[in-house]
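Left out: one protein chain. Kept in place: all the others.
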Amino acid sequence: MSSTRRTIGIGLAGLGRMGRIHADDLAGRCATGRLACVQDADPAVAREAGERYGVPWVSSFAELLAHDDVDAVAIATPTGTHAELTVQAARAGVDVFCEKPISLDRATTVATVEEVERSGIVFQVGFHRRFDPDWVAVAERIHAGELGDVALFRTSLRDMASPPAAFLAGSGGFFRDVTVHDLDVARWMVGEVVEVTAHGAAVSDPEAFAAIGDVDTAVVVLRFANGALGVIDNSRASGYGYECSTEIMGSRATARIDAPHRRNYEWRTPGAATTDLVKDFQERYPWAYAEELDAFARCVRDRTTPRVSGADALAAFDLAEAANLSWRSGRSVAVRYAGRGYELAGATV
Amino acid sequence: MSSTRRTIGIGLAGLGRMGRIHADDLAGRCATGRLACVQDADPAVAREAGERYGVPWVSSFAELLAHDDVDAVAIATPTGTHAELTVQAARAGVDVFCEKPISLDRATTVATVEEVERSGIVFQVGFHRRFDPDWVAVAERIHAGELGDVALFRTSLRDMASPPAAFLAGSGGFFRDVTVHDLDVARWMVGEVVEVTAHGAAVSDPEAFAAIGDVDTAVVVLRFANGALGVIDNSRASGYGYECSTEIMGSRATARIDAPHRRNYEWRTPGAATTDLVKDFQERYPWAYAEELDAFARCVRDRTTPRVSGADALAAFDLAEAANLSWRSGRSVAVRYAGRGYELAGATV
Amino acid sequence: MSSTRRTIGIGLAGLGRMGRIHADDLAGRCATGRLACVQDADPAVAREAGERYGVPWVSSFAELLAHDDVDAVAIATPTGTHAELTVQAARAGVDVFCEKPISLDRATTVATVEEVERSGIVFQVGFHRRFDPDWVAVAERIHAGELGDVALFRTSLRDMASPPAAFLAGSGGFFRDVTVHDLDVARWMVGEVVEVTAHGAAVSDPEAFAAIGDVDTAVVVLRFANGALGVIDNSRASGYGYECSTEIMGSRATARIDAPHRRNYEWRTPGAATTDLVKDFQERYPWAYAEELDAFARCVRDRTTPRVSGADALAAFDLAEAANLSWRSGRSVAVRYAGRGYELAGATV
Partner (left out) sequence: MSSTRRTIGIGLAGLGRMGRIHADDLAGRCATGRLACVQDADPAVAREAGERYGVPWVSSFAELLAHDDVDAVAIATPTGTHAELTVQAARAGVDVFCEKPISLDRATTVATVEEVERSGIVFQVGFHRRFDPDWVAVAERIHAGELGDVALFRTSLRDMASPPAAFLAGSGGFFRDVTVHDLDVARWMVGEVVEVTAHGAAVSDPEAFAAIGDVDTAVVVLRFANGALGVIDNSRASGYGYECSTEIMGSRATARIDAPHRRNYEWRTPGAATTDLVKDFQERYPWAYAEELDAFARCVRDRTTPRVSGADALAAFDLAEAANLSWRSGRSVAVRYAGRGYELAGATV
């Protein structure tokens, strides 16, 4: 065999739902990234995964960082540990892909981003939609000027049914957990935001959401620095399936990204044609999760800057905070992009 | 021939753009309504139309009301005359179909609605979407409970390009001219509204719209009495065509009404499939305008209540006012349905 | 009123299913054609229609031809009378729109076409698809060269369910009743045919079709003079709805005409999106039948040649005969276009 190093060994930390998706992708669909070692706080879980994928396993993050075949790490551990592990890796000079959010606490988020920037490591946060072929194709055409000036941005993100109460309790709230994806896409596709106005409701299970002071449905209106308006609608419980669709109306063209059918066939009975709908994000995004890891691996290999940085994650975090503040206060929140994150006018909840 | 009176002779007042559409429909597509006489303040215009359709013509509204073959009138004159002509007809006991708006002035609108109600005439206002087969089919399923509780309502109404400046100047402003249609649909499909928040922007021609203190793009968020959220986006200048589409997400089902293609064929060239888009409301609504007149004629014939009343027109007017107030003040406007129209909290612009 | 004669008074003969559709269109949707008088062999039927549409009625075709307000006639009587009435009108110098087929007998068809041509009247046969906006738009692009050389033509025509046995018995058989429409479209869109191969089956009700020596399903392959292949599939009983769709693949582009949805909305339930399908030709063709009559009326008014002539009807008739012969003989039938109809090789069944 050649001595040419062509792939990047990824050490995967955390083997919950997202960890398993990343493991499948690294073991399978990625071309540059490659599953090199798995780690989980639970040794049984780590061992089982190591055996399944035919790779070494360890039970501490320190061992993962130190493993010979690990060139970079992907962090998919519980949210509360993201910042600490990222800093640990940064100090060890190991490149990091980290699931979002970096932290539910702003100061921790800022400190982590600063530590990462000082360290010079390659750092990417898990906003997968920036790597989906549909969104990438449209974003490229927008950035190339084919759409002209954006006048209206509209996007929907809806889950089919609410997650378990335990997940909700630790989610950081609806805007930080769900809306944050659309806020990142809005910045990527249109540009910086100057005002956020959010409206929330709990309609699928009013009592349960009231009990935790959260909502399951939201409409968030954005005003962009370039004068365009944006609107996001989100739901925990669409009922019919998983929805992720985006429309951008510009002076030269309008792009409309819609969900594909789950299967490309129509079933016709008297007077009716029926198609399957995608039910969850894995069905909607067969490629985006693999591609975000592979793009990260290419950045590690080539020492280039990821498409979505720590600063981007902080900006989306701040806009989610603005939405949260707007919802709680019942008024619009003016925001100002400040290079590293947003300043919020009157940001006291 | 039988003596059975099976059709309703409609006297049409006003032969501008909408008047001509109504004349074509009454002369052609309507089954119960029938063009009986045409009137226009300009006798040459009236005569030309009379000759084209083979019906009598007159140049005063009084003559139209008095014409032997006229059972009811359709008013498509300039906006400023709607209220006065409606009252004149009501006092003469002649049933009225009136283009929206009744008036750009609330007091006049209220007075007209009250006069009409006192008179006992059949009175219908021109909210055509309530008669489009797509919206009717969905509304019937919603009202039959098939959709369950509404959680989210979303609708888009966009023209392809801005109308002439002269039209804009007399339009009553964006919310009263454009958004009002979606506000009526929102009430019809979901129910009464308790809060309106509007955002506007002028992006197609910022200077022209600034000069008249108006906008060409808006996002309006509604909160309904039943707890659901609603969002409307409107534009004077979509660029690609005429858009009118509505989505209603409920606990049992979600309905999505989308624009049809202009022609039912796809033109395929290397790597691309192209379809035609509808460019204006006439292409989008081949049936709705004829059906609203025919439904009115059936109400006249059967002495039943139209699907959209003067009170409905007033309610939509008030919600448009709330949107206008919200846009100008930068805050949400609480509203309360009061049987005849809405009360607006702090309604001082 | 002006003395300008702008519309053409049509005398309608026959008030069965197609007659009533034509009456509605002439009374309503047509702009140039206008229902002037109705005739039916059953005076009660004629009177009822006259009263419904508010036009004079007569019970003999001779009276219809002689009626003062009748400029041209539309013949929608039982098939067996088409040829005789057409000849009667031609001899009276009255222009004729005739439902297809002219006759189920070739000699009668030829004689009728010859008589009509001698008379110099405007004569159009009821191939409605040549007037549907979708097919017209595509045909115009093909004839303008935008599609390049045609390589493959594919078309489907399917009814939802078989008509009553009584209708089938007098239909002239599947190929002459159903396939003939696609054969006319094939000639119009691609050009003349040199070979016909037909396959038939009776699958919806094998015994019933065997009893009358007919089929309910067919695939007919065409070879065109320009080298292209064509394929037609037809069914009496699709089950799901009415299908009429056509694809033409050319060297520069491919056009695909598909059935529209019946309503422009999607109904979403868990994991499934459902749309309505059109169930019959009236739902599929809201415009084509009115437009064929209006186009005929314009030809009458302007003394121009209809888009589909007696010679076209004869050519389609002959191709249907070739299909019938091919099906019965189990071999391909070479055909040669001979100006007035086709010559069939070995045409002895």
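When the chains are written out, they are named A, B and C in that same order, and each has its own residue count from 1.
One rule holds in what follows: a residue touches a chain if its C-beta (ideal position, glycine included) is under 8 Å from a C-beta of that chain, and two chains touch if they have at least 3 such contacts.
Computed from a prediction, not measured in an experiment: that's the story for all the values here.
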item	value
Touch partners, limited to displayed chains, of the chain removed from view	A, B, C
Touching residue (missing chain; options C:Ala66, C:Val231, C:Ala272 or C:Ala311)	C:Val231
Contact residue for the chain not shown (choose from C:Arg154, C:His261 or C:Arg340)	C:Arg154
Of A:Val138, A:Ala313 or A:Leu344, the one touching the omitted chain in the full complex	A:Val138
Contacts of chain A with the absent chain, listed as residue ranges	1-2, 4, 6-7, 28-31, 50-52, 54, 133-134, 137-138, 141, 252-261, 263-269, 273, 286
Absent chain, residues of chain B that touch it	160, 239-241, 261-262, 268-277, 279
Interface with the undisplayed chain - residues on chain C	149, 151-152, 154, 156, 158, 197, 199-204, 206, 217-219, 221, 223, 227-231, 233, 235, 237-240, 249-254, 330-332
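FYI, only the chains that are shown with their structure count from here on.
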item	value
Chain pair with the greatest number of C-beta contact pairs	A-B
Centre-most chain, if every chain is reduced to its averaged C-alpha atoms	B
Taking each chain's C-alpha mean as its centre, the one farthest from chain A	C
Distance between chain centroids, defined by C-alpha means - chain B, chain C (Å)	39
Intercentroid distance (Cα basis), chain C paired with chain A, Å	57
Computed distance of Cα centres, chain B from chain A, in Å	42
Sequence positions of chain A contacting 2 or more other chains	239-240
